[in-house]
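One structure is given here, and the rest of the page talks about it.
The other protein chains are all here in position, but one chain of the complex has been omitted.
So that you can tell them apart, the chains are marked A, B and C in the order they are listed, and the count of residues begins at 1 in each.
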Amino acid sequence: MLELTGITKTFPGVNALDRVDFEAQSGEIHALLGENGAGKSTLIKVLAGAYIPDEGTIRYDGIERHWASPRAAKDAGIYVIYQELVLFPELSVAENIFLGRAPKTRFGAIDYGKMHSSASEVLNRLGHNLDPRTLVHRLSLADQQMVEIAKSLVDDTKLLVLDEPTALISGRETELLFECINNMRMSGVCIIYISHRLEEIFELADRVTVLKDGQKVDTRPVSELNRELLISLMVGRELDDIYPEKTLPPKEPAPVLSVRDLKAPPTVKNVSFDLHAGEIVGMAGLVGAGRSDMAHAIFGSLPRIDGAVTLSGETFNTPTPRMAINRGLGFLTEDRKGQGLLMLLDMASNVSAPVLREFTNAFGIDRQFEIQAAKDEIERFRIAIPSATSDVVHLSGGNQQKILFARWSRACHRVLILDEPTRGVDVGAKVEIYEIIKKLADEGVGILVISSELPEIIGLCTRVLVMREGLISGEVTGSQISETTIMRLATTSVAA
Amino acid sequence: DYTGLPRTFLWNPGFNELVETSEYQKEGPYTIGFSNASQADLWLVTFFHGVQWAADKYRGQLARFLVTDANSDPTKQVSDIQDLLNQDIDLLLVNPATADALDPILRRTMRQGVPVVTVARRVESDESFVSFVTASDTALARMSATWLAETLNGQGRIVLLPGLAGASPAEFRLQAAKEVFAQFPGIEIVDTQYTSWSPANGKQIMSAIIQREGAETIDGVWADSGLQGSGSVEAFINAGVSSDSIPPHTGGDLNRMYKLAHEHGFPFCGIDYTPSIGIASVGLALNVLNGAAVPKRLDVNFQVVISEGHETESIKADELLADYVALDRPDDFIMGHGMGATYDPKTFSVDLPN
Amino acid sequence: MKWYSKMSRRIGNSLRRLHLDPSLLVVFVLLVIVLIAGFALSDRFGTVRNLMNVLEQSAALGFVSLGQSLVVLVGGIDLSVGAVVTASAVLMAAVVDSNPELMIPIIIVVLAFGTLIGYLNGYLTLKTGVHPLIVTIGTASVLNGLVLLYTLQPTGGVPFWFEEFAYGRIGPLPIAGVIMLICFAAVWYLLKYTTLGRSIYAVGGDEEAARLTGINSKRTSLFAYSACGFFVALAGAYYVSRTGVGDPRLGEPITLASITPVIVGGLLLGGGKGNVLGTLLGVFLISLLNNLLNYMNISTFIQWVVQGLIILFAVSIYASKVKKL
Partner (left out) sequence: MSSQTIEFFTHSYLKRFALPLSMIALAVLATILQPAFLAPKNLQDIFTQAAPLGIVVLGQAFVVLVRGLDLSVASLMATVAVIATAFNATSNAAIPVIFAVAIGFSALVGFTNGILVTKRNVSPFLATLAMMIVLQGLRFYYTQGAPAGSLPDGFRFLGTGRIGGIPVGLIGFLCLFTLLGWLLHKSEFGRKVYITGGNPISATLCGINSDRIIILCYVICSVMSGIAGLFLVGFVGTVDNWVGRGYELDSIVAVVIGGIALSGGVGTIWGAALGALILVLLFNIVIILGLPVQAQLIIKGVIIIFAAAMFVRVQKV
């Protein structure tokens, strides 16, 4: 079906793919694995005609192909769901799904009626009810991801590529997606599946190809693999324990952060909870439960209509990010690129951004001091970066995330809210990030981990809050923390 | 103001027919629409004030005096005229933004039976207007160029500083001046640069030319107005040229030019393109409506101002510089406005019926 | 300030439920206000004759703003429109003057010329990666230079019958105004009901995403720039028929003026959002305002102030994006 041989692709300064061979067959689900920056997405883009390889050949359907554009590959039946969403926020759901291939009336005009009904139908197949007229920018990320997936179901697809489709969705949506994928496999579609969630690989895939540093490590049937083996293939070493040991901090009477009756409609309806110094508290919930918005509301970056946030005994009703930062509350958002890193600035400036004042003397910013501080952080978090004055754009996701940890742990010593701290981060970096979280908690920082990966929450937290439709639907602690207890709170409605 | 014989009329080789206007005769009071081109520079402002001043003078005959301003945009002016016509004007007085662009709409206006009087610029075809009120660009430029050539005794290297590229007065004047200089084989035109009638441009351009040629090698500067002429004089002063070495200059209109010439004493000939044509045009327009015969082209006279001792064989002063310069008026005062000694553009205001 | 924000947000929310762009409503309401003011202030404003005049007068701005809208929709901007209007007008008048029989072919040539310049703008933008603002300032400068090299004064002429394009009427309807409305309708249809039209939104929204979706984003952008050139040249032809000559300084004022109706009408500089219906309303708003101010016989200077303030009011009453963060 598909055969790539000797694919090489270099970007200025990066050898993203180095003579990679890859092959996939009809009716199989072939997983593509590798750490961040291993070259998975690049390989996908090459086979889909989005990048032209420097060397190597693509054989598809028995013919050697030289795609001139993504269009050519698409016409040949290759459909790719890219890692970064390929959606147009100002167009409606239906228009996004049918862009470039909309049903036409007899007169050659786009038939909106037909388009909307087909869109609804496709979304229904994914178990998703969305008004096809809604503009996409009004959707949550998860809904957007579902639209992205729906796009692939419309065409007569022979080869479907999914690059981390579940990074943004959870629970039921994932199940429905898997069902769809399995159906497609049955009907003979070749599926290439990329994910950092190893459980999914074992659940879905027939074969696995592992990439590392732009080179192919191996291709094996899943049946020959287990978790440990897979991880060692990916990172090149054994990882015995992913999660650090849980310890309960000495219970202090006064919480360091206390939230009361927080309301920020429409997503956050009423949230109250406490967080103590040194605690790692999880915040679980289905996608769209309102966790991210709640975090923004606490931090002051989203307006709220009611509620009080008390930080170390000081209460404020209309906080701003500046107030929060000054009182030691830091917030690492889920959108690393859009809301976190400063891509045009160097690493040192990224670290110092929230607390510039500290680095300023009578003559302006003390650059020496700033760079020194950044160097300390590089060491402390073992960030793989050439120097403190290097750009952050080309770093891998894990290292970028560590820079944000450096930024926030330096600026804020009381509370850190971490929204999806390991999203799109590879296994190796994940472990390091868990260690960092643990270390910070041990230093007395109260930590709230918002995550859609249940294993992470379960492995990391001593107490878990569950959110559902803008409300806290429950709390589980200690040995009660398990997938079933959490999922029950996340899905069933709370008794009134 | 000049009070002698109507000289440009005398000089004009063509005949100037009188136009019978009885077909436009009406009972007053009248509604006159004035479509102005622009008020973008001082000359235009003074001209506009003249029109209003005259309308005020004749207000007894006027029911309404409607004004629009095209902001130098001929296409907006077409729309303005349509808007005026829609208000049932008896006569259209228009200062066209460009010489040709209003031909179609004015022809249409005339066909609707509304007489058109153009002022400052005419339009191409004769059937598009009843009468045209102006001062002669050609005569102005010929006189100043002749003065400069004779001052230099027909020998020397000169710089021409016309106004705005593409604007018809600037082009007519430039053409007329070149005609004159062509008669003097000893005159070499070193450079011709458009200045947009801006003192700043005049200064920048002349500075660069001085750098290139050397101040002492430039024997004369012909500017069609003192707007850029004053900038040129400044450039010489700035280049360290002493007062008595500043070459002869031409160009009127701007009081600053007269002041500079007066102060530094270089040979100077200033002819104002007099804004008082605006005043004349209102009078003529009322004549049309009263049914009196009017000339097809009314040339308003201008006067020649020359610095003391610099009259030439053919060009004599109507008034000497020392008598003409308005030392008590601001630099940017425009001369030849015809509204009397008390006129001050800052405080000028009339309230016309509309 | 607070009630103002709150009100506009509330209006915005309710409109969104109706799938209507709130900025469109703002122009519409302003338009109605100007009309009412016109009726109240002058008995001649509200006549059919005057309103038809305004329709006729808005044709040029309409053509140019329509072209500008397309470029803005793909995320560009065209500051060469004034120069293209001038160049096509001069070209047309110059050629036709001595060969009036070539009138029809020359119209086609001029429209092709405009399209070509538009294409060139697009090509340079895509090829060099320079911001279109800068590219088109550059091409405008070159075009202006070339035109002035050819003539410094208004030149050429057209046969009288061609004036009918600018001044002619079908019944009470001005031909130029009707052609403009047809052009708007055509572009509106193209944008709404064709794949190319939808692609324009996609490219303007996110060029790389459009490419990955299989849209030929370069060709789409080039189409938008070329179409812009086409409509701008049409405006040039309209001007020739209205003024009878090719004037080398004709187009200058329309460059910046053409942006105003586009943004007032709710298009987003940066692309991907908005509707040419908004642009049309914007064009009407500006034209009616001009007309009304003429009727009120107030100083031009005050007119400028009023125009500037109304533009600001139009675009600021509804803060288009309620910031999430």
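Definition applied: a contact is a pair of C-beta atoms (placed from the backbone, for glycine too) under 8 Å apart; a residue touches a chain by one contact, two chains touch by 3 or more.
Here the structure is a predicted model, which means the values were calculated and not measured.
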Where the missing chain makes contact, among the chains that are shown: A, B, C
Which of C:Ser42, C:Ser88 or C:Asn144 contacts the chain that the document leaves out: C:Asn144
Full-complex contact with the absent chain, from C:Val32, C:Leu102, C:Val130 or C:Ala185: C:Val130
Residue among B:Arg173, B:Arg256 or B:Arg297 that touches the chain left out of view: B:Arg256
Identified contact with the non-displayed chain, of B:Val19, B:Ala165, B:Ala292 or B:Leu352: B:Ala165
Positions on subunit B where the hidden chain makes contact: 39-42, 44-46, 48, 165, 191-194, 198-200, 203-205, 207-209, 211-212, 230-231, 234, 238-239, 256, 330-334, 345-346, 348-349
Where the unshown chain meets subunit C, residue by residue: 1, 77, 79, 124, 128-131, 133-135, 137-146, 148-149, 256, 259-260, 263-264, 268-269, 299-309, 311-312, 315-316, 319-321, 323, 325
Subunit A residues touching the omitted chain (full complex): 12-13, 299, 301, 320-322, 324-326, 331, 333, 338-345, 349, 353-354, 356-357, 360, 363-365, 407
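Definition applied: only the chains that are shown with their structure count from here on.
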Chain contact graph, described as a line, ring, star, complete graph or other shape: line
Dominant interface by contact count, named by its two chains: B-C
Distance between the centres, which are taken as Cα means, of subunit C and subunit B, whole angstrom: 36
Gap in Å, rounded to a whole number, between the CA centres of subunit B and subunit A: 73
Inter-chain centre distance, subunit A versus subunit C - centres from mean C-alpha coordinates, in Å: 43
Residues of subunit A touching at least two other chains: none
Subunit C - residues contacting subunit B, complex: 44, 47, 49-50, 53, 56-57, 60, 148, 151-154, 157, 163, 166-167, 239, 241-245, 247-250, 252-253, 290-291, 294-295, 297, 300-301, 303
Subunit A - residues contacting subunit C, complex: 48, 50, 69-71, 74-75, 80, 82, 85-91, 95, 99-102, 108-110, 133, 138, 296, 301-302, 339
Residues on subunit C engaged by subunit A in the complex (per definition of touch): 16, 19, 189, 192-195, 198-199, 201-202, 205-206, 209-216, 272-273, 324-325
